[in-house]
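In this view, the complex is presented without one of its protein chains, the others remaining in place.
Per-chain numbering from 1; labels A and B assigned in written order.
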Amino acid sequence: MNDDRLAASGQPIRSGPRPGHNGICRHDYLLLLVFPLLASCSGVQSVLDPAGPEAAGVATLFYTMLIGGVVIWSGVVGLFFYAVRKRKVHSTKTAGRLILWGGAVFPTVVLAALLGYGVWLMPAMRPWFQDDARGMRRIEVTGEQFWWRVRYLGEDGKPVFETANEVRIPVGERVAFLLKSPDVIHSFWIPVLGGKMDMIPGRENRLTLVAGKPGTYRGVCAEFCGPSHALMAFTVHVMERQDYEAWLSARKTSSGAGDAEGLALFLRHGCAACHAISGTEARGTIGPDLTGFGERGSVGAGTLANTAEHIARFIRFPDGVKPEVRMPHFSMLADADVERIAAYLKGLR
Amino acid sequence: MKSFIPREVETLWTLFTAPTVWALHFVVCYAAVAIFCAKGMAEEIAFGTLRLGLGIFTLLALAMIVLSSYLAWRQWGFGSGDPPHDAATREDRKYFQGFATLLLSGLSFVAVVYAAIPLIFIAECQP
Partner (left out) sequence: MTAELGNFSAEERAAQEERLRKVWETPKGLRYWTSVNNSEIGLWYGVTAFVFMLFAGLLGLLMRLQLAVPNNDLISADLFNQAFTLHGTVMMFLFAVPIFEAIAIFLLPSMLGARELPFPRLSAFGFWSFVLGGIFVCGSIFFNAAPSAGWFMYPPLATSEEFSGIGADIWLLGLSFIEVASIAAAVEIIVGIMKCRAPGMRINLMPMFAWYLLIVAGMILFAFPPLIAGDILFEMERMFDWPFFDAERGGDPLLWQHLFWIFGHPEVYIIFLPAIALMAMIVPTFSQRPIVGYSWIVLAAVGTGFLSFGLWVHHMFATGLPQISLAFFSAASEAVAIPTGVQIFVFIATMLAGRVIFSVPMLFGAGGVIIFVVGGLTGVMVALVPFDWQAHDTYFVVAHLHYVLIGGMLFPIVAGIYYYFPFVRGKKLSDAWGKVAFWLMFCGFNIAFFPMHFSGLRGMPRRVFTYPGDIGWDWFNLVSTIGAFIFASGVATVVIDILRPKPKPAARDLNPWNSGTLEWTNDPEESWGMRSVPIITSRYPLWDQPNLQRDMEAGRFYLPDATSGERETLVTSVLDADPIQCLRVGGTSYVTIISALGLGGVFIALTFHWWITTIICAVITFVAIIVWLWTGTAPIPEEPEIDVGLGLKLPIYVSGPASVGWWAMFITMVGDGTAFASLIFGYFFYWTIHEDFTAAAQGPGILWPIVALVLFVVAWVLTLLARELNEKGTVGARLALVACFIVTVAALLAGLAGPYFHAMDPTANVYPAIVWVLVIWTVTHAVVGGIMHLYCLARSFAGRMTSEYDQDIRNVTLYWHFMAVTAVVTFGVIGLFPMVTE
């Protein structure tokens, strides 16, 4: 599959490098025949293609359990077939011993070991960080129907700037995510980095993650949150430290400069009631912040590839792209105006 | 010693003694930790103290289960007969009850031990 096809199919494309894999697996059908041990050619949202220690630990755990599971399953099914096909009838005593050792003792021992290992892993994977949270970078992510509000917090815990539907983190550094929701329950999940954590109204959950290798990945909402739950994804950029710092400082001083007429139309048609673009008069807070929109991976929280065409389509009929999205439709605007706004947004850096 | 051990009672309910002890142990562990963490009691009492307390409680629960298995063993005639205990007599019905209770005590023992494993490895309220 190439990127044209992606665009044509209306799907998001990811910019930037994807080290370690090409994102697409060409031999899926083989997986159905052979076993899934090779399944890790699967891409940007795969648990089995880890890009951080937590996900790597879980992947190892999974493979270990998989091998154990295959052995146990084969044993049980083999015994079952033997019991059906056998020539000789075994004594009740032998059969009773089988229940004791095979049905009770063996699982007890295996499960005790597995449970011990699993419980031992937990604090190692998600360490207690209350005490050192001050030193950690903090990003506040709010799940809203059906997009992600992302605020980068300063050392004082106050937001420095806001963005939406993409998360950028430096490689090799534990980052704390503060997870909230104002409406319904969502769940924040970046499969290549680690497990998910729910965002529950009235509660603030915390999740810390470390990325092990730079790249562009994908996160999604994992808890059913309404009609467009399926269309609530975000892009994750794991960046080298210096790139990240550069991006941070650029983002802090973003001017919003671009096509002046596009901006004027944007303001005139009331877009600024909900959206903000830093450096301009647009300061709405209801919808996603659009600063630097042109660099985003997608339109509509992972729904469409970020092209001017798709932006225009979304502006005209958001509900057609994303059922029951909060944004009203703007199909009454002149095509030229919509296209101009779209072009302006696409041009924002 | 005699006064400690109840005399033999004939009821269906003895079957459920050991699992009930498991349930109690489970609820106490869960509730203690939930309240401890939700109420931020870590500032007054160390988490280690809580673990120690629950550890002692676990030993108590295990002792209860051992007692229950002793009673079951007695009901089973101290292992005097092998299963299947399928004769139409009061004796066999009693042996069956004893044996089944003994098995359940074993399972409950394991389940209580399992429930204690987290107390060994997890030392904080971290989410």
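Everything below uses one rule, namely that contacts are C-beta pairs under 8 Å (C-beta built on N, C-alpha and C of every residue); 3 or more make two chains touch, one makes a residue touch a chain.
These numbers come from a predicted model, not from an experiment.
Participant: In the complete assembly, which of A:Val47, A:Leu248, A:Cys274 or A:Ala343 touches the absent chain?
Facilitator: From the options A:Val47, A:Leu248, A:Cys274 or A:Ala343, the contact with the absent chain belongs to A:Val47.
Participant: Given the full complex, what residues of subunit B touch the hidden partner chain?
Facilitator: These residues of subunit B touch the chain that is not shown: 10-12, 15-16, 19-20, 22-23, 26, 29-30, 33-35, 37-39, 83-86, 88, 90, 92-93, 95-97, 99-100, 103-104, 107-108, 110-111, 114-115, 117-119, 121-122, 124-127.
Participant: Would you write out the residues of subunit A that touch the absent chain, in ascending order?
Facilitator: The missing chain touches subunit A at positions 1, 6, 9-13, 23-25, 28-29, 31-32, 36, 39, 41-48, 54-55, 57-58, 61-62, 65, 69, 72-73, 76-77, 79-80, 82-84, 86, 89-92, 94-96, 98-99, 102-104, 106-108, 111, 114-115, 118-119, 121-123, 125-126, 145, 179, 183-185, 187, 189, 191, 194-198, 200-203, 205-206, 218, 220-231, 302, 323-324.
We adopt the following convention: only the chains that are shown with their structure count from here on.
Participant: Roughly how far is subunit A from subunit B, going centre to centre by Cα mean, in whole Å?
Facilitator: 43
Participant: Could you please specify the touching residues of subunit B with respect to subunit A in the complex?
Facilitator: It is residues 83-84, 106-107, 110, 113-114, 117-118, 120-124, 126-127 of subunit B that touch subunit A.
Participant: Show me the residue ranges of subunit A that touch subunit B in the complex, using the header's touch definition.
Facilitator: 92, 96, 104, 108, 111-112, 115-116, 119-120, 122-123, 126-130, 205-206
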